[in-house]
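Only one protein chain is missing; all other protein chains are in place.
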Amino acid sequence: MPAQGDPVGRKEGSALAFVKRYLIPRLIQYFLVIFLGITAVFFIPRMTPNDPVQRTLQEMKARGSYLDPGTMDEIIADLTEMYGLGGSWLDQYFAFWGRLFQGDFGVSFFQFPTRVNVLINIALPWTLGLLLTTTFFSWTLGNIIGGLAGYYARRSWSRVLDTVAMIVRPLPYYIFSFGMLLLLAYVVRWFPVSGGMEIGRTVSFSWEFIKDVLWHSVLPALSLVILGGAVMFQTMKLIVQNVNAENFVQYAKLGGVTESRIVGKYVIRNALLPQITGLALSLGQIFSGALITEIVFSYPGLGTLLYNAIITGDYNLIMGITVFSIFAITTAILIVDLTYPLFDPRVRYN
Amino acid sequence: MKVFKDLFRDYRFALSFCVLVVLLILAGLSFFSPYDPTLWGAVPRDLSPSAKYWLGTDSNGQDVFWQATFAVRNSLIISLIAGLVSRVIAVIVGMVSGYKGGATDRVLMFLGDSLLVIPLFLIMVMLSMLVRQYMNLLVLGLLLSFFGWAWDARLIRSLILSLRERDFTQTAILSGTGTLRMVLNEYMPFAMPLIFSTLINNMSWAIGLEMTLAILGLVNMSIPTLGTMLNWAISYQAILLMRWWWIGTPVVLSIFLFIALYWMSVSISEYLDPRTRIQRVGA
Partner (left out) sequence: MQNTVLRTEQLKAFYVLDQFGAQKVVKAVNEVDLDIRENEVYGIAGESGCGKTTLLKALYNAIEPPLRLVGGKIYYRVNGKDVDVTTLSAEEKRKLRWEFISYVPQGSMSVLNPVLKLKETYQDFIFSHVSRQSREEALNLAKSHIAELGLPRNVLDAYPHQLSGGMRQRVTIALAALLKPRIIIGDEPTTALDVVVQRGVVQLLKAIQVKLQNTIVLVTHDMGVQANIADRVGIMYAGKIVEEGTTEKIYGEAFHPYTRYLINSLPKFGDKTMRESAPGSPPSLANVPPGCPFHPRCPRVMEICQSQMPGFTTLGADHKAACWLAGEGKNGKAS
């Protein structure tokens, strides 16, 4: 936004300055993180002391998968290619990037010869649906409830909620989800124990199908929303208590501005700003948490795909999921970061 | 001592302190265990709790109570290794970054931020797959410590930045104290409480991640930890067979452990600075 003529003494803040100061550093960071992450993924198997091809084969045999000689040779060839063990490390490294740019993560060894992309594509909608809805709900609910609890910190309901959050928050995703599963699926049997839908159903757009899918997602979603919401609740409550002491809130109170305006436009709106940045920073953890929760409930998304890959020693599939996740998470963070200026005029101008 | 007295006024500190003491005693009892934790079939299988076997026995023929004492001990050892080593990394990175500033600061903080942003869990899975046959308490602890320093390095860095503003740095520089000496002499005393409270958080994080990796079978299953105990219980269908004593023991113990560690760190950091609580999430 260019500043108009300047009788007000407004400080200059041009679009160019915004791009330079805000946009470019973020884009650089984005590409650097992807570069670092992918490079790490490339080097990790090479840093370990044993031949990854032989190790993978051993692993597969140890897991009891039967391989006929033809498939075996194919797999060895594919492994050698995937790990790019011909040529120098540098050649291998460039070849690795080359394949990634074509969106090629190689084949799954366990479900040979299905390509990793295909497996990810099947699992992705489940994870995406779960992750988007739960993040949305935990962020919004956590912030609204936490905001009110922070503003009315002396009320008893606020203290009760705080204690609940103090108990829920430190639990790792696995333990919390597992506890929910034990309690609500085994002890009181309200919800299905596992899966994304009833076994034997075919995908369709019927009401029955949608209902079934939703029903199966209640428990994993609930676990994620409660745990994620508890974190949001606590941070928001704390931020609000600090914002509440800020001069502009005290001033609006002295000015007799109505309480609903103060809570909404002065306190919560300002307290949300650090929560947006906070969301960006914790997306990686939220994502990991969703994968772990999926594993607990055998929910057919990327998490369960990962679990199967671990069980069967399908290193290539794990690598594919990791590379894909690095791209997805850093991109999501970039998007959140880029929307931030919409909420904070201080970043937009000046 | 006055600090302790003040802290004990906070019921959260008092409670968590008691729980941790009990858990430590439990871990200490492992040294008096009548059984070898790696030996199967030492006791009859699948007995429910009784006067002889306080928490019953499991399908491997091990006494759940004594197995739990080893589990708590080993989980604490892993988390201590992870916590202490990552503290060293965090302190060095945070102090160098905060003290040197400039390009050094930017590079170090970028590395740290990358660790925060990348799905660490997946990287840990990849790594543990590859080093699985070398897994023991030390390797796992080191692995965790390597990834657990980033956030705390940031906290220490900002502490150093705020300390630098104060006068005594100036006097120290004028009087010609060397960088290392000055960092250790002048900053360490101020950083100690922060280092301690982040240590507690980090331990909690390490225990959680160990449990998750153990559930996925990525650690050495013959070493009893809270995670491996739970894994054995799940893989022997203890839920379906209603062997609540077996599945419940690691779950309940770990819940107490996580909550106690968290309450303690919250209480300490509120005592240090009422406005901020450490904002770290478990994995």
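We call the chains A and B, going by the order they appear; numbering starts again at 1 in every chain.
By our rule, a residue touches a chain if its C-beta (ideal position, glycine included) is under 8 Å from a C-beta of that chain, and two chains touch if they have at least 3 such contacts.
All figures in this text were calculated on a predicted structure; none of them were measured in a lab.
K.L.:
One chain isn't displayed here. Which of the visible ones does it touch?
P.N.:
A
K.L.:
Who touches the missing chain here, A:Arg26, A:Lys61, A:Arg155 or A:Arg261?
P.N.:
A:Arg261
K.L.:
Based on the whole complex, identify which of A:Arg21, A:Lys61 or A:Arg269 touches the chain you can't see.
P.N.:
A:Arg269
K.L.:
For the chain left out of this view, which of A:Leu57, A:Met236 or A:Ala252 touches it?
P.N.:
A:Ala252
K.L.:
Kindly note down the residues of chain A that lie in touch with the hidden chain.
P.N.:
Within chain A, the residues touching the omitted chain are 3-4, 7-11, 13, 246-248, 250-252, 254-258, 261, 265-266, 269-270, 273, 343-346, 349-350.
Assume only the chains that are shown with their structure count from here on.
K.L.:
Give, as an integer number of Å, the spacing between the C-alpha centres of chain B and chain A.
P.N.:
A distance of 23 Å separates the two centres.
K.L.:
Which residues of chain A touch chain B once you look at their complex with the stated criterion?
P.N.:
Counting only chain A, the residues touching chain B are 29, 32-33, 36-37, 40-41, 44-45, 48, 52, 55, 166-167, 169-175, 178-179, 182, 186, 231, 234-235, 238, 242, 278, 281-285, 287-289, 291-292, 295, 306-307, 310-311, 313, 315, 318-319, 321-322, 325-326, 329-330, 333.
K.L.:
Name, in rising order, each residue of chain B that touches chain A in their complex.
P.N.:
Within the complex, chain B contacts chain A at residues 12, 110-111, 113-114, 116-123, 125-127, 129-131, 204, 208-209, 211-212, 215-218, 239, 247, 251, 254-255, 258-259, 261-263, 266, 275-277, 279, 281-283.
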